[in-house]
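One protein chain omitted, others in place.
Right after this comes chain A.
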């Protein structure tokens, strides 16, 4: 099991965390103006890179706070972690 460095609690075991998928997916600023295709993109489509991926994690069995991590999906290795605010995402607040 790998250790994930929670920005607030430090390194903890992976099973304390839950995955939140791609980071920086902002809610549409003018939802009423979206076409069906644009809604489909927002609701269903997420990036799926083989390599570094910016994603959200929650320390759900610890401090219960969300943070953003960049992780390499080839090796599953975490490249960096940071608080949500610092990464500019308001998607989960």
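Here is the rule we use: contacts are C-beta pairs under 8 Å (C-beta built on N, C-alpha and C of every residue); 3 or more make two chains touch, one makes a residue touch a chain; residues count from 1.
Rule of thumb we're sticking to: contacts and distances are computed from a predicted model.
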item: Listed names "Sarcosine oxidase subunit beta", "Spermidine/putrescine import ATP-binding protein PotA", "Phenylacetate-CoA oxygenase subunit PaaA" or "Alpha-D-ribose 1-methylphosphonate 5-phosphate C-P lyase", with the criterion being the UniProt name of the chain not displayed; value: "Sarcosine oxidase subunit beta"
item: Contact footprint on chain A, counting only the chain that is left out; value: 1-2, 13-15, 18-19, 21, 36-37, 40-41, 43-46, 48-50, 53, 55, 71, 73-76
